[in-house]
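As you look at this complex, bear in mind that one protein chain is not there, while each of the others sits in place.
Note that the chains take the letters A, B, C, D and E in the order they are written out, and that residue 1 is the start of every chain.
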Amino acid sequence: MSLLLSVAVASVSGQPDILGNLKYQTVGVAIVMLSLCGLAVFVWLIARLLALFQCSREAVSTRKPLAVGDGEEIPMEVRAVISAAVHVALRSPHRILEMHPVRNPQIQAWSLEGRREIFQSHTFR
Amino acid sequence: MSLLLSVAVASVSGQPDILGNLKYQTVGVAIVMLSLCGLAVFVWLIARLLALFQCSREAVSTRKPLAVGDGEEIPMEVRAVISAAVHVALRSPHRILEMHPVRNPQIQAWSLEGRREIFQSHTFR
Amino acid sequence: MSLLLSVAVASVSGQPDILGNLKYQTVGVAIVMLSLCGLAVFVWLIARLLALFQCSREAVSTRKPLAVGDGEEIPMEVRAVISAAVHVALRSPHRILEMHPVRNPQIQAWSLEGRREIFQSHTFR
Amino acid sequence: MIQDFFDFFKLTGFPDVTWQMPVMWAVCAVLFYLAVYKGFEPLLLVPIAFGALLANLPAPALVSAPPGPVMSPIHGTLVTWSVKPGDHVQVGDVLATMKNKRSGTEEPLRATSQGQITELSATPGDNLFEGQTMATIFSRDPGGLFYYISRGIEWEIFPPLIFLGVGALTDFGPLLARPLTLLLGAAAQIGVAVTFLCATLLGFSAGESASIGIIGGADGPTAIFLSAKLAPHLLPAIAVAAYSYMALVPLIQPPIMRALTTKRERLIRMKSLRHVGKLEKLVFCLLVTILCILLVPAAASLIGMLMLGNFLRECGVTDRLVKSSQNEIINIITIFLGTSVGITMTGERFLQKETLLIIGLGVCAFSMSTASGVIMAKILNLFLPEKINPLIGSAGVSAVPMAARVSQVEGQREDPNNFLLMHAMGPNVAGVIGTAVIAGYYIATLK
Amino acid sequence: MIQDFFDFFKLTGFPDVTWQMPVMWAVCAVLFYLAVYKGFEPLLLVPIAFGALLANLPAPALVSAPPGPVMSPIHGTLVTWSVKPGDHVQVGDVLATMKNKRSGTEEPLRATSQGQITELSATPGDNLFEGQTMATIFSRDPGGLFYYISRGIEWEIFPPLIFLGVGALTDFGPLLARPLTLLLGAAAQIGVAVTFLCATLLGFSAGESASIGIIGGADGPTAIFLSAKLAPHLLPAIAVAAYSYMALVPLIQPPIMRALTTKRERLIRMKSLRHVGKLEKLVFCLLVTILCILLVPAAASLIGMLMLGNFLRECGVTDRLVKSSQNEIINIITIFLGTSVGITMTGERFLQKETLLIIGLGVCAFSMSTASGVIMAKILNLFLPEKINPLIGSAGVSAVPMAARVSQVEGQREDPNNFLLMHAMGPNVAGVIGTAVIAGYYIATLK
Partner (left out) sequence: MIQDFFDFFKLTGFPDVTWQMPVMWAVCAVLFYLAVYKGFEPLLLVPIAFGALLANLPAPALVSAPPGPVMSPIHGTLVTWSVKPGDHVQVGDVLATMKNKRSGTEEPLRATSQGQITELSATPGDNLFEGQTMATIFSRDPGGLFYYISRGIEWEIFPPLIFLGVGALTDFGPLLARPLTLLLGAAAQIGVAVTFLCATLLGFSAGESASIGIIGGADGPTAIFLSAKLAPHLLPAIAVAAYSYMALVPLIQPPIMRALTTKRERLIRMKSLRHVGKLEKLVFCLLVTILCILLVPAAASLIGMLMLGNFLRECGVTDRLVKSSQNEIINIITIFLGTSVGITMTGERFLQKETLLIIGLGVCAFSMSTASGVIMAKILNLFLPEKINPLIGSAGVSAVPMAARVSQVEGQREDPNNFLLMHAMGPNVAGVIGTAVIAGYYIATLK
């Protein structure tokens, strides 16, 4: 008996057809597995392809590793004050070369426990 | 004549039945009074009950009186700068123990005129 | 043949009546021109009128040219720190008289290229 | 070519300008002036006045209903059709003549949407109920922008959503610290009742009188909610009066407060309020929800949303939702609520003597509410060991937080070191609940 | 006067209080306690519990449908009318008796809106299809607030919009860096299938079983989307179970994870993940959209919105839109989604043995999903040269990011320097896709 028919019958009769339902679920799980497996293969292929084509591009993009993350700009006043304070404290001629929020989106320290916070905002369902 | 009937008649005939309406309003005001009075009694009872049960809990919660209000976090950079500035200005070894926005939600200085601002955001209807 | 009729015919027949459409567009452009021209006259008149009546009012309003723009308040902590830092750096008794974000809405330096940014947020259609 | 311009001129709005329109533009200019230069509740009055300006320009497409079934607006008999299937009609065209069963008069039935008549489902002589489908109009026109925005008022959605935000902005702490102030908030509703009586004496119907009386409650959303239900034709005048007088609280209240109190009463200092814990606030939210909805189910959406907003605020674990309620939701709805109130303010509806009466009754309502709040405080003082400063009684008229600030200012006028603000917040927020209860009473009895 | 109070008392909600109401208030109190004091997904549970409180107060006007046509709810024969044109009816009044064609039983037809009957379009003896217009009710009542808010669930709009925000908050980087983790997310759906089977054995229909099984997917919006389609009467119980168990993940998962793994497996350290570029993420978004919608068109709105949100996030040029998705949209919709789920939680519907069964089956679903994720990781390890730590298998149950954090904590319990969090994010987000696919499978086959 075909899948849909079997489930339809089971559903209508109210008498669960255990075997039919088992087959129904097996097909369902198989479809999920196959589709996500297929997706994995595609993803892997794309990664390979991009790795081949993008060597040069990547090289360029890694040259500016200190880019400040989205919208985390430090206001000009604060920068001015930091400079002033640092200057006074150190009493030596120097220039602040770069100032940026601590979290750097491109750094690969995935395993840092600190990354947890990123996902705190995530508890949404 | 019953309340609803009297008002309905007054409303339909267009001729205001003054006594009927007076009774209608008296009942209305009485109901508002009684219900808010009842509410006041309930509130008072609850306060008593909680006061009895929550003695210990309150004791715990008052131990952290300097908790920073909701979302009023001082960014790390600013803290660093404040420390630096203070350090330089005072020229004495010391550590800033606690830094927090001025308004403390748990302080009981209700009568402070400064509380006004909280209700400024309130003018919404 | 009247405008609307001519276009209706053209539209229905599918055969564009070139002359009719030309007239239709001419009228359209003329209406746009006339209406915006009229608007320009009105605007000019209003400006004149207001200039006459508002001499005194304007005089008052220019007395506070350093008003801080909408919502660009500098938090109290930052002010404190700026004072501290400036004080320490300058080592001379002085008081900061006024502190405000650089952009001043009333300054007439329209031609500053810097104004560009204001319109960056504008790319919305 | 000249002919073409004349043809086009007929399509513009100029031929449809009526004498009321320029008059209403002047009314709008006054409202704009009050809102922008005098600071009269600008968040509401600017959108209302702008909506009113749009309502008084000859652009019927802004508010036209989408095509669909034409329903009988009355219980009566169809006398005759003025149109036949296939006819094209404009908004306002007469479709049929009907005989009102109640009044016996013949009344025209006018189109509220434009399009082609596709079907007549009633025949002359038919006896029709209110709401019975008589004909169908079709067009590809979707209906006007403000038809859709106004659904928020018609469906009574906007006032409760504003209350969601108001709840998220309200601190019931001062009320909980001194529960007796609930009575002051209740007393202020006497002004509503008195104004109801005055309005009936002036010839208003019961529903209209209730809507006018509620101005004295000084709660914009409640006033809009109630009048949308009981007297939709008075909605614009009531909304404008309610919001204007709220802004005038600092002018209306002080003389009444001073007249009703002695200097000695005004000097009373009150004890600092105790701290109210989170659990107490949460229980209060639920208690008000349950008791008030049991008592006046008709006001359930107002009270429910107010307390939902407050619960979200006080529970301390739903920050994201509170911020959205206090900002995005209340701001967006305010723009739409204001403009949809304004769009109902057409000249024919607003330039009536009723409007003047409502404006007059509004002053009465505010004054009576103020007075009854103060007097209630004095009555309570007869029984209480620890006296209440009767100046906080006037704060029972809601108008949060303006009325409370008036109490504070009047108190400091006598004694600059007397801080009444927080004490006045109690009756102030109690007034919101009181007004919702009396609104529910009116709806339950008058619907 | 006393009589007036009695008259008014009849209009209040007090006479309509049923025994279920106080019971449900207690249920709400428990939910509030769990949400506020135990931190059980408060963003959802607080609005749900508040909605449930409103549902269990006698305020039928809160949810009443607007007046309009009365449709036959079944395929059957009209036996007799209980009303005639001109009658006034209340929500719940019996309008007619119908004979169900399928079951042969006679059933009453009840009004879902209040008003006046303007027309009866069927006559006794008529054979009526489901959805055929039988009568028309008219009133000026617009329908209740929650009738309108609930459209977001009835029309299946809220879950996809929540997914828009979820997509804007999700980083698929860890999954792309190690595509095999997709299989762990797929494996966790075995728990859904097993629970389906258990539910059918307990007598639930196929649609109900699918909705119960999906609790194991640990995706609130997907669970609500599916049960609104296949078993709307179970929606409140399923939503409450889904969100409560999500909060209980740190209690449910660890014992199962420990039982199924050896200490050696739990000590496996995994190589740091490579960086994933923008283009790769964008292509992935489009790929998932195309493939999954081709496979399960029924889940198109969920998957499409999830991936739209993620595309906006990753493309880097639509910051304004991302921020609105992550904040305003998701916050506002959450308030409305929560309360509309809650408002369906009436006593008659919730105080059933089905609810207890669902709560029991929910534990089963979460446990089975956890177990199948871990076992799949162990199976993969048989073939992979670079072993996976099976503790990240449990993260396949979504509940982003809690399940991933559980993996991290369990890993650190054995080896404090083993950081599994980012590795667990891969199966964690894969589980979202897997659950959407199996939901689509159920809809496609059971609708």
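Note that in this section a residue touches a chain if its C-beta (ideal position, glycine included) is under 8 Å from a C-beta of that chain, and two chains touch if they have at least 3 such contacts.
Everything quoted here is computed from the prediction, not taken from an experiment.
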Missing chain: touched chains present in the view: A, C, D, E
Contact residue for the chain not shown (choose from E:318, E:352, E:381 or E:412): E:318
Identified contact with the non-displayed chain, of E:13, E:185, E:254 or E:304: E:304
Interface with the undisplayed chain - residues on subunit E: 71, 129-133, 154-157, 160, 164, 282, 286, 289-290, 293-298, 300-301, 304-305, 307-308, 311-312, 315-318, 320-321, 323-325, 328-329, 441, 444-445
Hidden partner chain, residues of subunit D it touches: 8, 11-14, 17, 25, 28-29, 32, 35-36, 39, 42-43, 46-47, 50, 53-54, 57-62, 66-67, 85-86, 115-119, 136, 138-139, 142-146, 148, 327-328, 331-332, 334-335, 339
In subunit C, positions touching the absent partner: 3-4, 7, 10-11, 14, 16, 18, 21-22, 24-26, 28-29, 31-33, 35-44, 46-47, 50, 54, 58, 61, 70-71, 106, 108-113, 115-116, 118-125
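The definition used in the following text is that only the chains that are shown with their structure count from here on.
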Which of B-D and B-E has more C-beta pairs touching across its chains: B-D
Reference interface A-E: repeating pair among B-E, B-D or C-D with over half of contacts shared: B-D
From subunit C, the most remote chain by mean C-alpha position: E
Chain centre separation (subunit B, subunit E; CA means) in Å: 35
Shared-contact residues (touching 2 or more other chains) in subunit E: 8, 43, 334
Junction residues of subunit C - those touching two or more other chains: 78, 81, 85, 88
